[in-house]
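Coming up: subunit A.
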Amino acid sequence: MRFIFAGFGGQGVMLMGQILAYAGMIEGKNVTWMPSYGPEMRGGTANCTVVVSDGPVASPVVDKAEVVVAMNIPSMIKFQDFLTENGFFFLNKSVIDREPDRKDGIKIYKLECNEIADKLGNLKVANMVMLGAVIGATKIVSKESVFKALEKKLTGKKAELIEINKLAIEEGMKKVSEQ
Partner candidate 1 sequence: MRKLLYKMPESLSGKEFTYCPGCHHGIVHRLVAEVIDELGIREKTLVVAPIGCSVFAYQFFNMDGTIAAHGRAPAVATGMKRARPDLYVFTYQGDGDLAAIGTAEIMHAANRGEKITTIFINNAIYGMTGGQMAPTTLLGMKTTTTPYGRDAQKDGYPMHMCEFLKEAKGVAYLARTKVTTPQDVEKTKKAIKKAFLAQIKGIGFGMVEVLSTCPTNWGMDPISAMKWLEEKMVPEYPLGIFVDKVGDEK
Partner candidate 2 sequence: MEKVMVKGTEAIGEAAIRAGCRHFFGYPITPQSELPEYMSKRLPEVGGVFLQTESEVATVNMLYGAACTGTRVMTSTSSPGFSLMMEGVSYMACAQLPAVFVNVVRGGPGLGDIQPAQGDYWQATKGGGHGDYKLIVLAPSTVQEAVDLTVLAFDLADKYRTPTLILADGLLGQMMEPVTFPEFRDLSTLPDHSSWAMTGAKDREPHIITSFDIDPYILEKMNLELVEKYKEIEKNEVRWEEFMTEDAEIVITAFGTVARIAKSVVEMARKDGIKVGLFRPITVWPYPYEPLKKLTEKVDLFFDVEMNMGQMLEDVKLAIGDKKPVAFYSRMGGVVPTPTEIYEALKKEIGRRV
């Protein structure tokens, strides 16, 4: 399964992809995480591509994706045509105030990630709310694996953020199950 995570720099889209890839690895799957990089990373748009597969991953570069996560409008516009038939399109409704052009033959999920994160007490976990929705809808990896990945990735001073990130994942899963 191929994933594209895209948004503004600072929205944590790189981390979303990394946590998913990590969780895939923990489950013994083959994974790649590939970032866009360059000057645009600093405050501009950022995106990363994740491939999770039972067999070896051939190309880490994708031009089609089963899952596209757009955290802002430019990302929605840029990546909507990457979606395969029956693909999953996740939109951060807190930022995206319009409809995508691509609607037919795909599953669209809209979440108010920022508001949900804010209610949890930290706007920064909006990305994990979205990741929760992604794993909830796609079932690509288990919640437990994502939690383990968070524990691996958030170490040192960042360890204190593990709990709120877990809450965000759970909240995202819950919200997506209601859609």
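Quick note on selection: all candidates are chains of the complex that A comes from, given by their letters.
We adopt the following convention: a residue touches a chain if its C-beta (ideal position, glycine included) is under 8 Å from a C-beta of that chain, and two chains touch if they have at least 3 such contacts; residues count from 1.
Predicted, not measured: the structure shown is a model, and the values here were computed from it.
Per the touch definition at the top, the candidate among 1 or 2 touching subunit A in this complex is 2. Interface residues of subunit A facing candidate 2 in the complex, by the touch rule stated above, are 18, 21-22, 25, 30-35, 37-38, 57-64.
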